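Removed from the display is one protein chain of the complex; every other protein chain stays in position.
This part shows subunit A:
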Amino acid sequence: MTLHEYQLSQLDLLEAESVHVFREVAAELERPALLFSGGKDSIVMLRLAEKAFWPAPIPFPVLHVDTGHNFPEVLEFRDRRVAELGVNLVVASVQDAIDRGVVREEPSGSRNRIQTPVLLEAVEKNRFSALFGGARRDEEKARAKERVFSFRDEFGQWDPKNQRPELWNIYNGRIHLGESIRVFPLSNWTELDVWQYIGRENIDVPSIYYAREREVFSRDGMLFGVNEFCRPRDGEPTFIEKVRYRTVGDATLTAAVQSDADTIEKIVEEIAATRITERGATRGDDRVSEAAMEDRKREGYF
């Protein structure tokens, strides 16, 4: 921080704005919760929440929509972090919802789409009025137009044509019973900002983000790591490759990328030089159509 010029660095400014958003929600909305996936964005979000209320603990619970298709490192990480912070963890289980007949497994085996009703059920059951999500506007075209406070009707739906104007640092979180607000404190962060911040703050992230030699196979031009949920089909030979994960999603369809980045510094360098977006590189689910994300958001997804 260059105090003498009274000018904040980009990371300090982003941090200050995110902290402002956390405090605003805690002050104005009754039952917020923080959506935690174990991915880098939700990890940074949790750190910012910790800073916003220090030295008091984070005044709201953490919600994990558990697809059942988890990378084991990520679950371990979740439990450790939650214990360190002393926050409440609420788990909404997709497997449990399937068993209860609330949702049905899709033929593809991906649970990305069916996690939306599970999320909405958890919101309703716990009467959460606001959910913090780690989405960033640089991730995807539909998100580039979403507000920091994103209003959702009683069905959890997003209406892109009916968004509330957001001016200065004033946010309108007024809702009627049953409606809710999705809040995106990382709206203005880029993937590079997130990694620079993780480096600067020395934040721990699950080991799958670091490159090491893993057993992989190739499918649709992407590399998939062999794990409990992701097995090669006939004609998909496996091989050893130095890879890491750029995003953490449903383990059945999150691909790895070839990489030598086995430290935070190297990841920052890699992200600064990369020519492919994180979703384009690693997420089978976003390739479905041009408007895949917009459609899922309208249904109530983040």
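Definition applied: a residue touches a chain if its C-beta (ideal position, glycine included) is under 8 Å from a C-beta of that chain, and two chains touch if they have at least 3 such contacts; residues count from 1.
Criterion: contacts and distances are computed from a predicted model.
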item	value
Per UniProt record, name of the chain withheld from view ["Sulfate adenylyltransferase subunit 1", "Sarcosine oxidase subunit delta", "Acyl-CoA dehydrogenase family protein" or "Lipopolysaccharide export system ATP-binding protein LptB"]	"Sulfate adenylyltransferase subunit 1"
Chain not shown: contacting residue from A:Glu5, A:Asp220 or A:Asp234	A:Glu5
Sole residue of A:Lys125, A:Lys145, A:Arg212 or A:Arg231 that reaches the chain not shown, by the stated touch rule	A:Lys145
Residue of A:Gly109, A:Pro160 or A:Gly178 in touch with the missing chain, whole complex considered	A:Pro160
Of A:Arg104, A:Arg233 or A:Arg275, the residue in touch with the unshown chain	A:Arg275
Residues from subunit A at the interface with the omitted partner, ascending	2-3, 5-17, 19-20, 23-24, 26-27, 50-57, 137-138, 141-145, 160-161, 163-170, 172, 174-176, 187-188, 190, 192-193, 196, 199-200, 268-269, 272-277, 280-281, 290-291, 294
